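For this view, one protein chain was removed and the others were kept in their places.
Moving on, here comes chain A:
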Amino acid sequence: MSTRDIVFVALFAALTAALGLFPPVTLPMVGVPITAQSMGPMLAGTIAGSRRGGAALALFVLLVCAGLPLMAGGRGGLGIVMGPGGGFVLMWPVAAFVIGVLVERSLRSLSAWKEALILVLGGVVLTYAVGIPWIAAVARIDLAKAALGSAWFLPGDAAKVVLVVLIARAVRRAYPTLQAR
């Protein structure tokens, strides 16, 4: 990694941490607080790309594990990873990497719909595939209940995907950061 790559990695790790500073938005219908933080892997993947994005989120998770209170609401420490939401957090680096690979591959013909599909695949399907069994294992409830409980986050995730598509496309237009593979 070049020095520029290292600085980019640090930037997106910090961006993910800063997204935790946003006050959690509470959905009027269901009343579940949603943090902006899960937009971190999506933004890192679509703007910084696969290697830098994945490394940025890996660095973020490392810092959280080391006890720095970077998660939304000032939480941190290994307790986060070992808690019910740990599966989601551990999947963030993978999600950022996968999103980055897919975006880089189709950079030349990347419509907004295609980008949204990539984000849903990497940022939602992939993370839930690990996150839901993790909840079930940690809280010792069965898979169906864990999946049903997680379904409350889906409206928020849909909003985040739309936001990230709008943001990432505008940023890449203003300041191209990716190279097509």
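We take it that contacts are C-beta pairs under 8 Å (C-beta built on N, C-alpha and C of every residue); 3 or more make two chains touch, one makes a residue touch a chain; residues count from 1.
Convention: contacts and distances are computed from a predicted model.
> Name the absent chain by its UniProt protein name; which of "ATP-binding cassette domain-containing protein", "NADH-quinone oxidoreductase subunit H", "Cobalt ABC transporter permease" or "Lipase" is it?
"Cobalt ABC transporter permease"
> Touch as defined at the start, partner being the missing chain; which of A:Ala112, A:Ala144 or A:Leu166 qualifies?
Result: among the candidates, A:Leu166 touches the missing chain.
> If the hidden chain were put back, which of A:Ala13, A:Met91, A:Leu110 or A:Val161 would touch it?
Of the listed residues, the one touching the omitted chain is A:Ala13.
> Considering the entire assembly, which residues of chain A contact the chain that has been omitted?
1-4, 6-11, 13-15, 17-18, 21, 43, 47, 55, 59-60, 62-63, 66-70, 73-80, 82-84, 137-141, 145, 163, 166-167, 170-171, 174-175, 177
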